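Not every chain is included here, but those present sit where they belong.
Chains here go by letter, A, B and C, matching the order in which they are written, and residues are numbered from 1 within each.
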């Protein structure tokens, strides 16, 4: 599995707010897109995972906003898998525009089944745990 | 069941766009809130309906925008049940600020089960069909 | 100026709802992306237009939903300029997944300045009006 992956996102008009900038809540959806694409680039599929009854839920987020983005800006989002343990998956994020760092963030995810019962990450990502047993 | 119902909605900052007004897509969510509250005021619950496996899906919408709304405006939304047949449910909407009509709209809904199979409205709203058989 | 333009949009997780499908309000944001890209493909820029003090506001929309879209679906959106007059701009939209038509729509836009005063479309798109005078 890849450790990081970069995608481009163009800011939509509907994502801006009355201050004329990308509303700060949208970064969480961008991070989610970054995770989807990091997994796809690694040969997995979050959609397939859900169809098999495994769901990744966000348990913690942090975002640091340095500079704002505007409508029609093309941003690059680098998503990095920073830590994986039996209980959780941690990612970090960097959003840039023309090289300038605008926003950084971190998320922690847990894995649950359809009933919301916590599952081990080793079931989802066995390759990370193969050499630990 | 009531034929119409009025609620108040205060425009959130996150719902505005770079033009400084309520982004036009949010009216669809407002209409949805209007339907939820019309049903609740009539003694029903859309949430219970879904838990029993019946879902109302939007098949058609129309919105006419006359004047824009801004952050922190208190709007009144009047939701009216305009027509009910075996196949569909039609509502109309009026959004006002201090009496001034800002926006009107109409929606058509169909009822489906968990598998997406179309269901008769007479099952959901028997009282409307009682005197027609 | 081009008469139509097609883009691809991948459905984001944050755009789905509890019914497991793309929430119907998001189609309006997709249509807006379609207009942005149709204008760009024609050599214009909606962002530049706003910086020059001209804004296109939605005055009317209609959407017909035939089948739903799901998380991670790749949709194609065809945006067509269907009519242009001094007072308004009309577009129509078709959203497909693997060739299947899911959703159609139409919008009407007016042009206003920073004070909200209606402007003639001939100022924005002179090439359409050149041979009419």
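Heads up, the rule we're going with is that a contact is a pair of C-beta atoms (placed from the backbone, for glycine too) under 8 Å apart; a residue touches a chain by one contact, two chains touch by 3 or more.
Just so it is clear, the model here is predicted, and its values are computed rather than measured.
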Number of identical chains forming the whole complex, with 3 shown: 4
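Heads up, the rule we're going with is that only the chains that are shown with their structure count from here on.
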Chain A onto chain C, rotation angle from CA fit, given as a multiple of 5 degrees: 180
Distance-to-centre winner among chains (Cα means, whole assembly as reference): C
Interface numbering overlap (same over half, different under half) for chain A and chain B: same
Chain centre separation in whole Å, for chain C relative to chain B (CA means): 24
Separation of mean Cα positions, chain C and chain A [Å, integer]: 29
Averaged-CA centre spacing for the pair chain B and chain A, given as whole angstrom: 33
In chain C, residues with contacts to at least two other chains: 28-29, 50
Chain B - residues contacting chain C, complex: 18-19, 24-26, 28-29, 32, 50, 55, 57-66, 68, 116
Chain A contact footprint on chain C (complex, rising order): 12-14, 28-29, 32-33, 36, 45-47, 50, 70-72
Chain A residues touching chain B - in the complex, by the definition given at the top: 13-14, 16-18, 20-21, 23, 25, 70-71
